[in-house]
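One chain of protein is taken out of this complex; the other chains stay put.
Take a look at chain A:
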Amino acid sequence: MRPLPRFRNLPVTLRVPLVMAGLMILLGFLASQSVLSALGRVQDARLSETARLHVEGLSVALGPSVLRQDVWEVYDILDRARSAYDGQRLLLSIVADERGRILAATDPRRAPVGEEVAGFEAGAVPPDAVRMTGDPVLRVAAPLLFQGRQIGQIVTELDVTDLLAERRNVSIWLLFGNAAATALLAFGGWLAVARILRPVGALVSAMDDSKGAPRPIAETDIPRGDPGLSRLISTYNRMTTAVESRAEAERRLAERERFVSLGRLSSSLAHEVNNPLGGLLNAADTILSYSDRPEVVRQSAELMQRGLSHLRDVTRAILDENRLDRAGQELRPEDYEDLKLLFEPEVASRAQRLHWNVEAGLAGMIGLPAAPVRQIVLNLLLNAGAAAGQHGQVGLNVTAGEGQLLIEITDTGPGLGQADLGRLLASGPLPPGGGVGLRLVHDLVSKLEGEVHHDRVGDKTYIRVTLPLKDASHA
């Protein structure tokens, strides 16, 4: 059964001509068989006719002599018939009387007068039933009829060496002729089919060779003569463009998703900036009012310093999240601090409880790029926060596993819907509606060769992201 799958693996441009060559060979075989069987029938008919005429002729000529048991007359007739017969087809003719004793034969030394004819009847058939058996000598036996009654018997040996040779020659010519014709036709067929199927081959290689990004086929390579194929290739080309456009759109969406997540944070971040601003303004007023009191000015200045540092940290975190030139930077524990800084106001605004636990140190993050991991965690945190709602709980647990980083985000929300799970866990086409944040998480994790798992235990939703650590040198 092994050759079959192998054959299936062959390109269609080879398979079709091979099938055609096979059919040609089958056809050649059947044609040869039919010619040979027709030749066999012709030869059999010829033999049968020869034998029948010979026997009938002898019956007419020999009748009276056999009746008289005239050995010489019988021999004379046989001998003259033999010498008159130029085909050399008749090797031996034996005439026996009605008791089965030989009266005469063309070769009396082989079939002496007076012997039993039975010894020569082995394998003999009636003239009408004589057929080519492959034996160079065939025997025919027939009753010798005279005036309507049997008066003896005729046994004849027919030499069919020439017919066998003819048959063999025809077989050889058929074999070689058909083999040549089949080879020629199969080759021609292969050329023709290969030519016909060339656009299909181009299509297949265009789809196969480009590592997932289908390559369009040049306009010049589209066979205009074949409407079906040309339509197929045009459709394919349109499809490749659509795939490219989709990939481009997805890429742009991913770019924007960062701004989207910042946008989602903007309201709480504005509070985060606004709240210290009131304190800072108060401190500035205090300094203006009590500029002559040095301890009050110092206290206010310290207050302003703390407020401004916080503002600086928040701004830096926003900028870091937003910067496009961080592509090559590696993940550090400080990135989680940034994320906490960005996410805490969101938690506070919903009066939620945040369980923040980053156990993994720098060693547990080696080789992972900062930007995609931050994006993954921030997206999941924002989703968890939104899902947990007022007074809910959101948790982040980052631990270092064996050669991998485990990030677990929990929330007490109602759980992910089927559409959201589809976005997060599968690579299928995006269902219409809904955001692209979860799909972005899925894509980013896939790109980092990691895995996303979803679990719901009790009233808690667990989303676990496992990212394999890269060798530092490869990072």
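We adopt the following convention: a residue touches a chain if its C-beta (ideal position, glycine included) is under 8 Å from a C-beta of that chain, and two chains touch if they have at least 3 such contacts; residues count from 1.
Please note the rule applied: contacts and distances are computed from a predicted model.
Remark: of the listed names "PhnD/SsuA/transferrin family substrate-binding protein", "ABC transporter permease subunit", "Membrane protein YdbS with pleckstrin-like domain" or "Cell shape-determining protein MreC", the one matching the undisplayed chain in UniProt is "PhnD/SsuA/transferrin family substrate-binding protein".
Listed residues A:71, A:273 or A:348: the one in touch with the omitted chain is A:71.
Contact with the undisplayed chain is limited, among A:44, A:107, A:121 or A:313, to A:107. By the touch rule set out above, chain A reaches the unshown chain at residues 46, 49-50, 53-54, 56-58, 60-62, 64, 70-73, 75-77, 79-82, 84-87, 89, 104, 107-109, 113-114.
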